[in-house]
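Only a single protein chain was left out; the remaining protein chains are all shown in position.
Read from first to last, the chains carry the letters A, B and C; within each, the first residue is number 1.
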Amino acid sequence: MRRRPALLPAATVVALAVLAAPLITGNLFWLDTSALMAVYALLALSVGVSFGLCGILSVAQASFAALGAYTTAILSTRYSLHPLVGLAAAIVLPAVFGYPFARLIAGMSHLALAVATLLFGHMLDIALREGGDFTGGYIGLSGLPPVPGPDSATWLHVASWGMVALVAALLGSLYASPYGAGMRSVRNDPMRATADGIDIGHMRGVALSVAAGIAGLGGWLYAHHVSYLGPESLGPAVSISVLLMAMVGGVSTVLGPIVGAVALTLLSTLLPGAEAAGMFYGGTLLLVLLAAPKGLTSLPALAGAQRGADAGKENGR
Amino acid sequence: MTLMAEGVTVRFGGILALDAVSIEVQPGQVASVVGSNGSGKSTLFNAIMGFAGLASGAIRLDGRAIHELPAHRRVQLGLCRTFQTPRIDPESTVFDAIRSGGIMSLKSGLFAACLATPRGRSEAAGIDHRTEKVLEELRLAHLALARMGELPVGTIRLIDVGRAVMGKPRFILLDEPAAGLSHAEQDALKAQIRRLASEGVGVLLVEHNFRFVSDVSDHLTVLDRGRVLGSGRPGEVSKRPEFVRSYLGSFAGKASAAASPRAADTAAKAPAVMPMPLMECRKVTARYGGIRVCFDIDLDVPQAGVVALLGANGAGKSSLLGAISGLVQSTGSITLDGQRIDGLPAHRRSECGICFVPEIRGNIFPAMSVAENLELAQRRLCAQALDRMKAELEQMFPRLSERRFSPACMLSGGEQQMLALAMALSLKPRILLLDEPTQGLAPAVYDTLEAVVRAIVGNGIGVVLAEQNAAFAARLANQVIIIADGRVSLRTGAEILGDRERLLRAYLGAEPQEAA
Amino acid sequence: MLKLARRVALAAAAAILAGAAALMPASAADKKPFKIGLLLSLSGPAAPFGIPERDAVKALTDKLNAEGGVNGRKVELVVYDDATNPTEAARGMRQLTQQGGVVAVIGSTIGSGTLAAAPIAAKASIPVLAPNGTDAVIARDKDYFPWVFRTLPADGVIGRNLVERALAGGARKVGLFYQEDAYGKGMHDMLATMAKEKGFSVVAAVSAPLSATDLAPQATRLRNAEPDVVLLQASAPALGAAFVRAATQVGLKAPIWAQGALGQKSFLDAAGPAAEGVNITLLANWGNPTPELAEFARILTEAGTPPQGFGEILAANAFYAIVAAAARIEGDIDGVKLRDALEAVCEIKAFTPGFSCYTRDNHDGWTGAAMQTAVVRNGRFVKR
Partner (left out) sequence: MELAEFVVRGALLGVTYGLIACPIALVYVTSGTVDLAIGAYVVLAAAVSFAAPGSVGMLLAICVAMVAASVVGVLSSLLTRRYQGDKLIVILASFGFAMMVESFVLTFFGKDPFVRQSGAAPVEFLGMPIARQSVISATIGLVLAASVYVLLHRTMLGREMRASADNARGAAIAGIPVRRVQLATFILAGALAGIAGVMTLHGAGLIFSSAVPLTITSLGGAIMFGLNRPLHAFAGGVVIGIVESLSAGFAPSQLSTLLPFAFIFAVLAFKAMHGTEMAGGRA
């Protein structure tokens, strides 16, 4: 088995979504949570493509999602266009923006790039607030049409996880392809990649463009699911939390970011809330990072590797 | 139809790394560049490939100037290189590592990859097929699914060559591909290089392993400190004195007569094998991540004696010293004065008296002044010992007190080496590990350096000296251990200095492996 | 992870037991209790307002239940922290309406939270009492309009009121400092409109994000513009205090008129002597209380959460509106009945004067007459 199993992540997503369906349909709160998890999963997948696959530590994924979300929100409220028109625009606009943006920032070190993208998020946030009636300003846009399709609880679950599964399938195929291997080598070793004849600037642009498109899709789902969109909805704080999700799940696999999104959303839902919420959430996060710094999906492999290392040590002594 | 470098000059800051170097490779030809460390071989590669900018000169491919193009464009035009230190992802499989060399030939792009279109899939299958073919040619098919990190460095180098071949290059630049390869692996590599040449690919080779070079090359260029020293057919070049000088150490020729008696002197003072060695290493194997670089090496270091580790670049000398000092992961036992120290972290071993001076003066702090460097090294000394140490160093290294306020990075190479030794002595070592102290130094400094090391030994310190410069090492050594391909190839006394033929053979890895 | 799961399970079990224990006396009572949802910002930037809101409703609920509830029905509270995040507010509304079984929701602390959550409440036919002044919350053109009621005068009304009072002395040149959120920006835009209407000029308008600490540059800019009067539109006590302190430091001498949201003890504490002479329009004045307000202060203090500012007032308004509506309902209470009852409420045991009536067309309830002018003297708000 030389090929990475391209469709396995997507199949896993479908299987889990089907398994979870009976628990979720009939319970609107969990349905809501499930749709939100799907939004976060898409955003975390976007982190996966930009950072996990191509090594661009962008902390602006929620801002790309906001670009997509505002696009569809403005199209559907101001111009009364169908959400499906908005869907295309919400994916294309961030994707088109992502390429030159990546070329602009690609020369920075990891840390500078992270800071720069975070600042970009803040700037977009301010621009949206000051956008007046066009963006809804500080108050935001409300009354967005729902996700198109039958008005049933199950449909939302099917539609949102269907999107995640579709993206996972496309990414699974990308990750397994030689093209994906090229992106991975840009992440692992830009110099080596150059010596392989890869135009690393172009590759980074493509990766961030794809990532922004996926984030835009997440933004679309967010906008039409929540039906309200304000500057805080998909702000820099969300960018940081989806980065956490991707890292907690395992950033370099297709399934990892999805697992991370589900795990951390569950965590914030189940842990006690109010003033002390941050202590529980932050504390659990630290424990998870200590236990599995390469992500939850790496845990089985990690246990194996640890055993191997211990065995090696014993042999050495 | 040639690859040419014309009068290539490269500067790094004020340093002239390459000075008007010209070289030419024809299709189907194997051309090699040899030269000691720091002679500019890798810089030449970088200049040709676009990883280093030219100050003047030109790179031409089929007459077209390509030195303005970015590196990846040059690769797409048919140039390809390997790296001296293999750049690998330890997690990836051998199959993926080789396959990545073929990615640039993809015609289908992102959409084909995401949607797995028939065209994308057939292209991917084509690349996979070629990868399998290359694996078989390299006789590595059985390792296709092994992780890169688990392989010995020799295999990794071979894989790197395969990776370069995948791009169907017209010219291939191999940077020390044979370092660390076993004989069988070297043979596979030779076959691969010959096949490439016969298919019309031009090969440019940088290599220390002279036997390997003479076996495969059609043409040889000797570089020395950024200049072309000479060129011609391998058989002729190796007989020229300037080659021998560049290869075995710059004053090997002139010093051989003078050095032997001195070495013999030292040998008489301290017998080759001490009854009770100060430090004993048994079956030491060093590894970087998963890559093992030297294997099962035994080493005894006497008090007040010098053990010289000789061998070509990449043979595993530095890694062994790193393993002893605790900076490189290792297995095997290391005992100092009867105490096991192999479990200790590096800074504890330093406290026990193991002091390492890495190559290119790696123990000094470049941004800090000479005085600060020394104060750091002397910080554990009590007032009395400090005064004594200062006086001692003052006498040994008078230059350093003159330059006490300049930052270490502003010192000349020789002064830096003196500082590195002064810092090492300040730590009151019992064992001093010196890694290539002559590297990058002008021959004028060698005598000073030799005197200093003698003085150190005179103080009862055991010295392990890793050198490429065999002549320099042999002038000091009581015992000589020659390492080739990460293993001991010859263990002998200093008298080997008299037998230059044999030394050269062992050095080049031609001596039969040490009988256990 | 296993340990965590066990701990979560234990916590859940404990919560169920506690819930059951709480239910015991209620089920023993004559009538079924009804539940009110609190969808408030208990963490994040708006926590300084959300926390007192929750504390006030808790104290009032305990008191009401101790007195026998509404027509024999006790009140239970279900609390959800939206962390000052509209996404969480929407989710919280879903939880409260679907799982919490509430008949009314008080929230959210800030406008965007209410805007995100109100459509969900409307779908579930649950009335929402919004303790924020954001104009869009009570917009007639929205589908959720029939379900949202405001528990204070709208920002536009309060703002207009403030400007009128500040200019009553004949000032023509106005300076404005506002915080960068819907509350501040709304004032900024309205002031521009009013300037055209009334013929005064806005000589400088400066802003700062809620996270700003040192406002000396902003105060300097206002000082240099030489306004007759400075309007201070901030709800965050830290920001308001930082501004008046900066104003004293840089020598900004023009009188400052602050919006009622700063009518908080923490503003006075943080501003110290710099707050002296600051004029403010208050919803209620803890420093100079009516007898009812003094009683409320006593209840809060006894509950261990002494009064802080306006959050308690807004929450109490909301709470008593629900109580007043619930009192009109015979039989089981549900969202629809409660909404209908709310639309007929004219009498609330409110601490803010100026309540007219909630009607089918008017969900705003309070008018500008609610505001009273005060000035800071010796670290207290006193009637002007």
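Rule of thumb we're sticking to: a residue touches a chain if its C-beta (ideal position, glycine included) is under 8 Å from a C-beta of that chain, and two chains touch if they have at least 3 such contacts.
Treat the numbers as computed from the prediction; the structure is a model and nothing was measured.
**Q** For the unseen chain, which displayed partners does it touch in the full complex?
**A** Spelled out, the missing chain touches these shown chains: A, B, C.
**Q** Who touches the missing chain here, C:86, C:127 or C:237?
**A** Considering all chains, including the one not shown, the answer is C:237.
**Q** Considering the whole complex, which of B:3, B:355, B:431 or B:490 touches the chain not shown?
**A** From the options B:3, B:355, B:431 or B:490, the contact with the absent chain belongs to B:355.
**Q** Going by the touch rule given at the top, which residues of chain C touch the chain that is not shown?
**A** Against the missing chain, chain C presents residues 43-45, 47-48, 51, 178, 180, 188, 205-209, 211, 213-218, 220-221, 224, 236-238, 241-242, 245, 248-251, 266, 269-274, 308.
**Q** If the hidden chain were put back, which residues of chain A would touch it?
**A** 57, 104-112, 115-116, 118-120, 122-123, 126-127, 130, 240, 243-244, 247, 275-279, 281-283, 285-286, 289-290, 293-294
**Q** List every residue of chain B that touches the chain not included in the displayed model.
**A** Interface with the chain not displayed, on the chain B side: 325-327, 345-347, 350-351, 355-358, 362-368, 372, 375-377, 379-380, 423, 427.
Methods note: only the chains that are shown with their structure count from here on.
**Q** What chain is the most remote from chain A, judged by the mean position of CA atoms in each chain?
**A** With centres defined by C-alpha atoms, farthest from chain A sits B.
**Q** I'd like the Å distance between the centres of chain A and chain B, where a centre is the mean of that chain's Cα atoms.
**A** Taking the mean C-alpha position of each chain, the two centres sit 44 Å apart.
**Q** Just give me the whole-number Å value for how far the CA centre of chain A lies from that of chain C.
**A** Once rounded, the distance between the two centres reads 35 Å.
**Q** Using Cα averages as centroids, what's the distance between chain B and chain C in whole Å?
**A** Chain B and chain C have C-alpha centres separated by 72 Å.
**Q** Residues of chain B that touch two or more other chains: which are they?
**A** Answer for chain B, listing residues that touch two or more other chains: there are none.
**Q** Considering chain A alone, which of its residues make contact with at least two other chains?
**A** In chain A, no residue touches at least two other chains, as defined above.
**Q** How about chain B: which of its residues touch chain A in the complex?
**A** Within the complex, chain B contacts chain A at residues 49, 51, 70-73, 75-76, 80-81, 83, 87, 89, 92-93, 95-96, 99-104, 106, 108-110, 112-116, 120, 123-124, 127-128, 144-145, 163, 167, 331-332.
**Q** Can you list the residues on chain A that touch chain C in the complex?
**A** 27-29, 32-33, 36, 129, 137-140, 142-143, 222, 226-228, 230, 232-233, 237-238, 270-275, 277-278, 284, 287, 291
**Q** Chain B touches which residues of chain A in the complex?
**A** Of all residues in chain A, those touching chain B are 2, 6, 170-171, 173-174, 177-182, 184-185, 188-189, 191-192, 194-200, 206, 210, 312, 315-317.
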